[in-house]
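The complex appears here without one of its protein chains, the remainder shown in place.
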Amino acid sequence: MRAPLWLVRVGLVGLPSLVPLLTRSPQAQGVPADHGTIVIAVGTLATLPVPTVITGRWNQDVSDLLFLKLARLGPELATGGDKRFIPQLAKSWTRRDSLTLVFDLDPRARWHDGTPVTSRDVVFTFRRTLEPGVDPQRALLLRYLASVTEEGPQRVVFRFSRAYSEQLYDAVYHVQPLPAHLVDSIPYSRFATSSFAQHPIGNGPYRWVALVPGQRLEFTANPDFFLGAPKLDRVVFIEARDPEAQLNLVLSGTADALENVVPVTNIPRVADNPSLRMLQVPSFTVSYLLFNQRSRSDRSVPHPILADSVVRLAIALALDRATLVKNVFGVYGAVPYGPVPILSWIRDPKVNPLAQDTARARALLRSRGWVDANSDGILVRNGVPLSLDLNYPVTSAPRKQMALGIQEQLRQIGVKVELVGMEGAAWNEARNRHDFDIDFSSVGLDPSPAGLIQSWSCEGLSGTNVGGYCDPKVDSLLIQGIFARKDALPTWRRAVQQLEQDVPAVFIYAPIYAFAVHRRYANVNIRPEGWWAALGEWSVTPGQQLERDRTPP
Amino acid sequence: MLKGAWEQPGGRRGLLLLAVIVIVALVGPAFLPDPASQPDLIHGALLPPGLGHLFGTDQLSRDVLSRVVHGARISLSVALLAVALSATLGCLVGMVAGYFGGWTDAVLMRLVDGALAIPRLFILLLLIAVWDHIPLAALIVVLGATGWFGTSRLVRAEVLRLREQEYVGAAVALGAQRRRIILRHLLPNALAPVLVASTLAVGDVILIEAGLSFLGLGIRPPTPSWGAMILDARSTLFTAPWTGAFPGLAIVITVVAVNLVGESLRDALDPRRL
Partner (left out) sequence: MPGWLFSRLLQAAATLAAAIVVLFFLMRLAPGDPLAQLAGERQMSLQEVEVLRARYGLDQPLTSQFSAFVRGVLRGDLGTSISQRRPVTNILAERLPATLLLGGTVLVLNFTIGIWLGVLQARRKGSRADRWLSTLSLAGYATPSFWLGLILVWLAAVRWHWFPAGGMVDPLRSGESGLSRILDVARHLFLPVLTLSIVSMAVTMRHQRTAMLEVLGADFVRTARAKGLDEGPVIWHHAWRNALFPIITLFGLWLPVLVTGSVFVEGVFAWPGLGSLSQEAISGRDYPLLMGTALLVSLTVVLGNVIADLAYFYLDPRVRR
C-alpha cells in the first residue's frame, strides 16, 4: 500500500531537519563573547599529572593546570634571591633569618572540592616527597631543606641547613602541594592506582574531567579559581605520536594548537595557513657531543684518544656549529656557550663559542703526532687510526641529521666518525655503561644553574657524569656559585667559561620550539618553564569565536 | 627456466629492465659525485631538481641522483638476494611439509606457527645484543631467514591441493618416482603463489631494511640505500617531494621489472606447456 501524498511530503521536509538534532548538541545560550574551547595536539598524553607520581615532562606540564606551586618564576626566570617570584598559593613571604623563610598562604585558595588550601597540605606534601623511595631526584634537589612546619592554618615555615641564594626557589619550585585531607590516608605505594590519581582534585585554574588513555584528556575551567576564572572553558589534549599526524590535526582544524612543529621544514606549511600563528618558545634544552675521557673497556684507564684535551679542542674547532644548527633548525636554534640553555639567567649574551677554524684544528692534531701516513684521509698515530664512534638515539631526528653533518665536517680534518644510531633503550644503556666514544646527549635543564653539578662535577662521576670529566676548579666554582652571599653571576659565568675551555663536550645546539596556535586566541602566553601553565589567562578574541567555542561543556 | 621467461614479451622487457638497473648500479657511481659530500648546508639544502642536480638535493645538500645510483648496489643486493633466499626456503619447507604430510607436516608447520608468533622486531633486537654492527651479508641472511614463513604456508596449501589431483595419482600409478612427481608436477604449480609473494616481497624488504636502521641495525650512514632515503624523506614529503620520489620511483621500477619476470616465469612454467 502506498503512503498518502501528504505523509510523503512531510517526510521529505521533516526528516532532513531531524538530522541536525541527531548529530549535534543543542545551541548554547549566552556563552560570553571571549570564552572558548581549545584542543591541543600533543605527542604523549599526560596520564598521571599528579604530584609525587609524575614521570616525564608531559605529565609535569599538564599538572601545572591542576596543581599550583607556592609561587612561580617571574618573567626573567631568575632563581636566586627572594624577590623575583610571582605569588600563587602563597600570597606573600618574609625572611626571618638566613636559614628561615616564612610563607603566608592566600586565604582565597581552595581545592576543587571547596576545602581551603592550608599549611597542613604543604607540610604533608613535602613530607611525602621526601620519604625515601618516593622521588629521589627532588629529594636530592631539596637536600638543604631541614624542615617544613605549620604555624597556624595559613603560614608555613621553611628551615634550611645552609644559607644559599636559591632557598626560595627550592621552597616553591619543586613541590606542588596535594590536598592532605584526601591523600594522607593513601599509602604511597598505592597512590598511583588510587581513585584520587584517577580523578585528581587540585587547586588550579582547571579541573579534571576525563582521560581516555591514548586518545584524549579533558579539563574544564574552575569558575571559582581565586586568581581569576579562566576564559577558555574547555581544554582538551589529544594524542598523536607521529609528528606528521600532529601537523595534520592542526592544519585540518581538528586541533587549535600544536606544541613543537617538527621538523623545521614543516614550519612554512603552518605559517602559510591563514588561521594559524607561529610562536617561538626558547627551550631549557642543551645538546652536546659528550667525550668519553675514560677507556670504554676499563674506566680506570684514560681513553686512548679523547683523554687528550688538545684532540678534543681540535674536534671542537673543526666543527662549524653555527652552520650545523642553521641547517637542522633554521632560525629555531642557537649555539650555546657551555651547557647553558638560552633562557638561563646566567647566560652571557656577549660571549661566543669558538668559531670554526679547520687550519688550527689540523695544526693541533699534527702537534700531537696525528698524521695521515697512508694518504687515505684518516689520521693515524702509532698505528692507531683517529676513528671514533658517535652514538645517538635514532628516535631524535635533529640529532640524526646533525650527526651526518658532523661526520662530514670531521672527515675534512682526517677524523673518521662512525655513526652508531641506536634504538632508545640500547642508547641509554650504552650511555650509562660508559660504552661510547662520543655520545650525542640532549638534556633538559631546570631554570636553576645548580643542575650543572650533576653532569659536570667530580661528585657526579658515580651518577650522571658519564663522560668521566673531572676538574676540581670547576667543582669549586660551582659550589661557590650556589652558596655565594652576594652576586653569584660572575662565579657562574666563570665556571661556564672553564667548562668551555676544558672541552669535556662540544656544546652544539639549544633548540627553540615552534608552537602553532590558532589566531583567534588572545592573551596567548606559553611559559618556557611550563608550557601550558598560563592557559588560564588565554581568551578568544570577540567576534572570532568558532562553533566549538560556543558549545557549552 | 630463464629461457622460458625470455621467450615471453613481458619477460623480455622485465629482464632487460633489470639488466639496465643492474648496469647502472655497477657502472653509474663512477660518473657521479661523492654521495656523502655536503657542499653547502645553508643554501644548498633541499634544492629542487635542476641543472646542477638532476634529482635535486636533500636536507644535507647531498645530490639525490648520486645517492639513488650509489644506493642501488645495496638495495638491489638486499632485495633480490634476501627474497631469493626466502623464496627458496619457503618452497623447500612448504613442499616437504605438504607432500609428506603426517608428522613431518605437523612439526614443520608448528615451527612455522611459532616463528610467526614471534614478532620480527624481537629477533632483531636480539641481534643488537649480539652484534655491534651487522655486516651486509649477515643482514641479507637475516632478512631472508625471517621472511619465508608465509611463503611456506602458501606452498604447502598448493601442494595439499595438487597432491590429490588425478594426474598425480596417474603418475604414481605409472610407477613414477617421488622426486620426479615433486619436480615435474607439483613444483611448477606450487611456484605460482611463490612468485607472486616474492614479487611483492622485493619492495617490502627494501623498506624493512631501512626500518632496521631505526633500530640501529641497518646500513650505516653515510652509505645510501633507497629504503633509508625514503624513510628520511618522510618529513619532507610535501615540502621537498623529490627527496623521496626518486628513490621511491627506483623501488617501483625494480618491483615492476621483477614482477614482469615473475609473471613470465609463471606462464612459462604452466604445466600445460611442459
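We call the chains A and B, going by the order they appear; numbering starts again at 1 in every chain.
Everything below uses one rule, namely that a residue touches a chain if its C-beta (ideal position, glycine included) is under 8 Å from a C-beta of that chain, and two chains touch if they have at least 3 such contacts.
Keep in mind it's a predicted model, so treat the numbers as computed, not measured.
Annotation: of A:P32, A:G369 or A:G424, A:G424 touches the absent chain (contact as defined above). Residue B:A192 is the one among B:L41, B:A192, B:A240 or B:A268 that touches the chain not shown. When the omitted chain is restored, the residue from A:A245, A:L279 or A:V331 that touches it is A:A245. Panel shows subunit B; residues 101-102, 105-106, 109-110, 113-114, 116-119, 121-123, 125-126, 128-129, 150, 153-154, 156-158, 160-161, 163-164, 189, 192-193, 195-197, 199-200, 203, 207, 230, 234, 237-238, 244, 248, 251-252, 255-256, 259, 266, 270, 272 of it touch the chain omitted from the view. One chain is missing from the display, and on subunit A it is touched by residues 22-25, 37, 39, 47-48, 53, 55-56, 133, 135-137, 140, 192-193, 210, 212-216, 218, 234, 236, 238-242, 244-246, 248-249, 251-255, 395, 423-426, 428-430, 432, 454, 463-464, 548, 551.
Operating definition for what follows: only the chains that are shown with their structure count from here on.
Spacing of subunit A relative to subunit B, judged by their CA centroids, is 43 angstrom. Residues 36-38, 41-42, 45-46, 59-60, 125, 128, 133, 213-216, 220-222, 234-240 of subunit B are the ones touching subunit A in the complex. The touching residues of subunit A, when paired with subunit B in their complex, are 243-244, 262-263, 265-266, 268-269, 323-324, 326-327, 394-395, 397, 401, 403-405, 407-408, 411, 418-423, 426-427.
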